[in-house]
Each structure stands twice: as structure tokens, then as C-alpha cells.
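Have a look at this one.
For this depiction, one protein chain was excluded, whereas all remaining protein chains were kept in their positions.
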Amino acid sequence: MADVLSVGVNLEAFAQAISAIQALRSSVSRVFDCLKDGMRNKETLEGREKAFIAHFQDNLHSVNRDLNELERLSNLVGKPSENHPLHNSGLLSLDPVQDKTPLYSQLLQAYKWSNKLQYHAGLASGLLNQQSLKRSANQMGVSAKRRPKAQPTTLVLPPQYVDDVISRIDRMFPEMSIHLSRPNGTSAMLLVTLGKVLKVIVVMRSLFIDRTIVKGYNENVYTEDGKLDIWSKSNYQVFQKVTDHATTALLHYQLPQMPDVVVRSFMTWLRSYIKLFQAPCQRCGKFLQDGLPPTWRDFRTLEAFHDTCRQ
Amino acid sequence: MEAPPVTMMPVTGGTINMMEYLLQGSVLDHSLESLIHRLRGLCDNMEPETFLDHEIVFLLKGQQASPFVLRARRSMDRTGAPWHLRYLGQPEMGDKNRHALVRNCVDIATSENLTDFLMEMGFRMDHEFVTKGHLFRKGIMKITVYKIFRILVPGNTDSTEALSLSYLVELSVVAPAGQDMVSDDMRNFAEQLKPLVHLEKIDPKRLM
């Protein structure tokens, strides 16, 4: 019987358990009945006492038995919804009035959706971890708690070192002049003038390039109070486009352990704009597309392409 | 790209018939300091301004009796400033009611190829000199205190020699023709500079 119950439908175990509870309740009330009736209908006091004790004992035994039975059954019933993937909410499927309360089907839908989301998020997180966009030296995957409090060493390079790196790059490219200034504390700002083609404002944090703005050679790069204007964009669409591409390049060139190489690569890439107005697109062979010259420069080959012509 | 303001009308003109009202005087080198001090007190509250100019006088000779004179001036201490081309008409002494010398005047800011252009027009260089001094303003009045230097080698403004041991003091106003009241203000101002310097209307013809 017990075996049948354990493997059978839980509902049967439930029915058994309910009748066991009923049995327990009646045996318990028999105990109290017995106590309430007391000793009576016996001739001798001794006989009455004996019969009462025996009766009381029987009753207690049956309570005990019923209780054990209930405990056994309740184990069988166990946590009834444990095997159900929706746990207790799975019981909603028992609701006979499906049409009026379609809770269960909605619940299933939501469950599938959240399952899928979790799965995709897991995949995405895996992929993103492989191709980190973080440009600082912090290791990916290190939890926030365990991240060392000290700044990464590449962010606390001495200004003298930064000056050296920049002046070396300045000497590398004759057609490019770099003017370094530190208007706000230790962070350097560069004004790069490329031939007579364009000017670039580069905002640095140590040797990391934080922000870059490209403007025309003839455009004003200073604010009214004579400081470098790091916020306003160029009036010309072509330089707004080049600004976008330069920002992309900042994310592309990264090598957290060797920031000087990054700056040099970026400047080498930037230098290819010396022919901004002279180089036709390497794909379509034309100069103009929607009124713009080829504003994209390949990160590896430095070839000129229109924004829409690059692969 | 922002559109510049566009007018349909061709732009011609400029300010026609401006007159320069002028009073002149001079101080010896040693009394320069006290004059500067007085001027600083009297004039508009501004940073003391100095200038170093190279001035070239050009002549265009025609068949008329008098040649046409133009003055080209450039700042030597402010790079990037435009050249200044100046035409000055015949000075008029006027009567005693007008307290300043008056002459017609045209001031033009130009690009730095002015010398070449004047030569192309047929002008010839007459003489050149360097002026160095101080500039003060009070309202529309302009006060210059400067020394004139002779240029020893033509065209070379590095080697110069002071022309005299004194400073020239000029009080001038450029105003549209007919506003002779400005000369009253000028006289009042000149009064306040006495006895450090006596500014007078000097007839250049008398000096010739």
C-alpha cells in the first residue's frame, strides 16, 4: 500500500493522508470523550479505575498509531509540487476554469521568455568578456569586491613620461605638429595640427585618450577666454564625420599594458587624413558620396573609404 | 555650416567726409613721466597702452601742383593687426571760434600687401619713420604721446635713431564734418594739461 502510494499519483496519497487526519481527529476526540466521561458504570471503585485506565490507554495508543500513520503518509505526499518545474504555481494548472483565468498559460509564456533571456544574456556576457571594451588595465571577471583599490599603474604615469612620449611622436611625423598643454591639473590636452588639413583636440587621462574632436584647419579651436574648446563640434559635416571615426579608432586601438603604443598607433592612423581631400575612395573610386569625401581610414591599411563603402 | 548674413545690395560706401580735429604740442624727455601721470589721471580708466608703429609716406605725382599723399602704417608690436592707410586733406586753420586744426581724413584698414599695391597704383615712397609711445583715450578724444625715430637703413626698422630729445603730444578727434563743438571739449582738456604741455593748433604752413 505504501509502495503504491509512493509511486502513484500524489492525489491518492493526499486522499490517504486526509482520511488519516480524520482518523487522528476522531481518536483524539475519543481520548477527550473518555476523559470527560470519567469512571462510571462499574460496581467496584477498583474495577472502575482499571477499566478507565485501560480505556484511556487504548485511546492514547490509537492516537499514537494514527499520528504515526499520518506522519508516514505526509512523507509520501512530501512537498507535493517539488517535481513540478513551476513549483507551487504549477498547481494553477489544476484550476478548472481555464477560460476565465488564463493565468497558467500566461505564466508558462513568461517563464519560457525569462528562461530564454537568461540564456542569451549568458551567451552575450561570455562573448563580451572575450572582447572587452574596457580600456583600463582592470582584469575582466574580477569581481568588484576583489578589485584592487589602487588605480591601475598606467593611470598614474608621471607627467614627464607623458611629455616624452608625446614629443617623440611629434618628432616622428614632420607634417604633424602636436602642442601639449595642461590647463586643468595633470591631465594633458593636445592640439594636433595636421598639415593644412585639419586640427584635432585630444583630451588625455595620463596616456589614455579620453576624447577627441576634429575641426577644420581654418576653424577656431579656442573658446573666447583663450582656452582649448573641447566641447563644440566642427561646423563642417566632413569633420563631424571624421570626429566620429576618430572616436571609433580610440576604441579600436587598445593595449592596456602599453598605452604609449596605443597613442602612437592612433596618431599614425590620424596622419593618414593628410590626404583627406586628395584621396579617392578605394572601393568606388570616387571623391564624393552624398557630398562628403572618403572620411573613413582603414585601421590596418590606412586606405581611404567612404563611410558606406567600407566593409 | 552657418550662413553668413547676405545682402542683395552691393556694398559700397564707407563713412564719407570725416574730419580730424587736431591739437599739437611737445614735451622734453625728462618731463614725460609727469605728463603720463597726469594723463592717466584724466583719461578713461584703462590699461596704459603703448604702441610701436612703422609709418611710410607715399606720394603720387600728377600734373597737379601738389602730389597726392597717403600714409601707410603698420604695428610692429602687434602681429596680425591690419595695416592702416590714411589720407589727410589740406589743414584748415579756421577762425578763432574753432579751437582746433581741422583736416579731411579717411582711415582704411587693409591687408598687409598695402605697400606693393600702392606701388602698383603709381605711388612712390617719400619717407618713412618709426613712432613709439603711449596712447590714451577720453571719450572720443585720442591722446598720443610719442617719439619719432629716423630709419637709418631704408626698410630696416631695426636700426633707428631718435629724431629729437622730446616727445610729440597730439590730441585728436575724428568726427563727421561740421561738428565744431568737439573743439571746445578739446580746448577744455588741453587747459587741464597746462602747464605740463601746451597744446595748440599749429598751422603746418608756418613751419615750412
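Per-chain residue numbering starts at 1, and chain names A and B are given in the order in which the chains are listed.
Note that in this section a residue touches a chain if its C-beta (ideal position, glycine included) is under 8 Å from a C-beta of that chain, and two chains touch if they have at least 3 such contacts.
Please note the rule applied: contacts and distances are computed from a predicted model.
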item	value
Choices "Cofilin", "Phosphatidylinositol N-acetylglucosaminyltransferase GPI3 subunit", "Mediator of RNA polymerase II transcription subunit 20" or "Mitochondrial import inner membrane translocase subunit" - which one is the UniProt name of the chain not shown	"Mediator of RNA polymerase II transcription subunit 20"
Touch partners, limited to displayed chains, of the chain removed from view	A, B
Among B:45, B:111 or B:156, residue touching the chain not depicted	B:111
Among A:69, A:170 or A:219, the residue in touch with the chain that has been omitted	A:219
Which of B:48, B:122 or B:139 contacts the chain that the document leaves out	B:122
Which residue of B:61, B:137 or B:194 touches the chain not shown here	B:61
For chain A, the residues touching the chain missing from this view	196-197, 216-220, 235-239, 277-278, 280, 286-288, 290-293
Contact footprint on chain B, counting only the chain that is left out	1, 3-16, 60-64, 68, 80-82, 85, 87, 89, 104, 106-111, 113-114, 116-117, 120-122
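Operating definition for what follows: only the chains that are shown with their structure count from here on.
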item	value
Whole-Å gap between the CA centroids of chain A and chain B	74
